[in-house]
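With one protein chain withheld, the remaining protein chains of the complex are depicted in position.
Let's turn to chain A:
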Amino acid sequence: MTYRKIAGAAALLTAAALGLTVPSPARAAASATTCGSAATVKETLPNGTTWQLCWRIHDKAGLVLTQVYVSTKLQPEPVQVLDSIRLAQLHVPYDTGDVEYDDLTDIGMGGYSLESLDGDDCKGGSARQGSDGSAEPAQRKVLCVSAEPSGLAYRAREESWGENGPEPGTLYSRQGHDLVLRTISKLSWYEYVTEYRLHDDGQISARLGATGDLAPGFEADAARGWPVGSGDAYKAAMHYHNAFWRVDFNLDGKGGEKVQQYDTKLDGQGEMTAKVKTTRTDITTEGAFSKVDQRWWRLASRSSANADGHPRSYELVTGANDRYQGHPETKPDVTFSEKSLCEKWASGNDSDPECPPDIRTVVDFVKDKQTLTDPVMWVRVGFHHVPRDEDQSPMPMHWQGFDLVPRDFTAMNPLTPDGRTGQNGNPEPSAEPEPSGVQPSGSRG
């Protein structure tokens, strides 16, 4: 038996064991592609997870992913995660205050900026051909699709107690993989890599890589530049890459997710150490929000639950993030707005004659504090680039981005090995279970 066959058989058995519904014809139809075969990516990773999506190139946004579905070994029917994900702006201001670019709306990541894959751009992967999205579209090899190892996905060794004491039992240890989608845009000296990593555990990582070369001739004083080259005659100007993404979830094809913020704080003293409390705040109206220590957000389905009866959701996980204080729209970390076809770009949005001219940035999107019934999430991740000698040349790739992590999207770890499928819930049930779950603290907009 090949690996795939074993995985398939195991998946069926597991689905039955967990009481999951068998895929019905109706559900299969719901996951049907809404694009042609050339624009479809459907790949199965070694752990049995299949990602399926449509891609296209937009002249401003560059790579756009739509109708993103995932199915796993334990959940063989495809379930939709995203309606779409794409870049929503790349704002590059220099610390000298002399120049700033809104790269998506001033020049665009697609069209003539989009590079055809060459050299090692797609080594080990499949270079897919499609339209470059330009005014006179050309068919070019622009999307790299590859499967890459992501390290140890999990490890657990069970211990048994034998006649002579502890004995090693079953070892569960598996390598994880990501399905990686990448395009490259050359905006003069800088080259940007738009990358989406679809992990086999359901996580989606969005990131932007920057390489190419430092802007030539952008000189600055010591407070705004860093010496590159011999001595300190030439100081290359520091600058920001403020990237925005537009994320539109459509969990299980139902849409209309709830937005929830969670905060964790000290809460008095326990018997041994401090007590800590995590509270939920429902975000019911449009707004812009920023991270504080131990704060996070999730989008939760109102009508789709996993097999444990928990609402399916995805959590926004952000990491390194420099905040550019120069504009109101580059300050919030995340903005939740009610979906509107006139809200396309995090800044420079006043570019569609069909739409109001005064809706320029994400800040304007949420000014009227509409009730959120179909939320769109705008994620900002900034990187303050202080040049260094190593940036010449070409510049080593620097990355910025965020993770979308499944939270109760499936009833168990989607990679759970066969021997562990029975371990769902309290491993040592007590007569009177403790109340569980985070209690709400109120709501805000």
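Please note the rule applied: contacts are C-beta pairs under 8 Å (C-beta built on N, C-alpha and C of every residue); 3 or more make two chains touch, one makes a residue touch a chain; residues count from 1.
In this text, contacts and distances are computed from a predicted model.
S.K.: Pick from "Tat pathway signal sequence domain protein", "RNA polymerase sigma factor, sigma-70 family", "G-D-S-L family lipolytic protein" or "NitT/TauT family transport system ATP-binding protein" the UniProt protein name of the chain that isn't shown here.
M.R.: UniProt protein name of the non-displayed chain: "Tat pathway signal sequence domain protein".
S.K.: Kindly note down the residues of chain A that lie in touch with the hidden chain.
M.R.: 3, 33-39, 43, 45-46, 54, 56-60, 66-67, 98-99, 101, 103, 105-108, 111-112, 125-126, 128-131, 133-139, 141, 145-162, 169, 172-177, 179, 187-189, 203, 205, 207, 216-218, 317-320, 341, 350-354, 357, 383, 385, 397-403, 405, 413, 420, 423, 427-428
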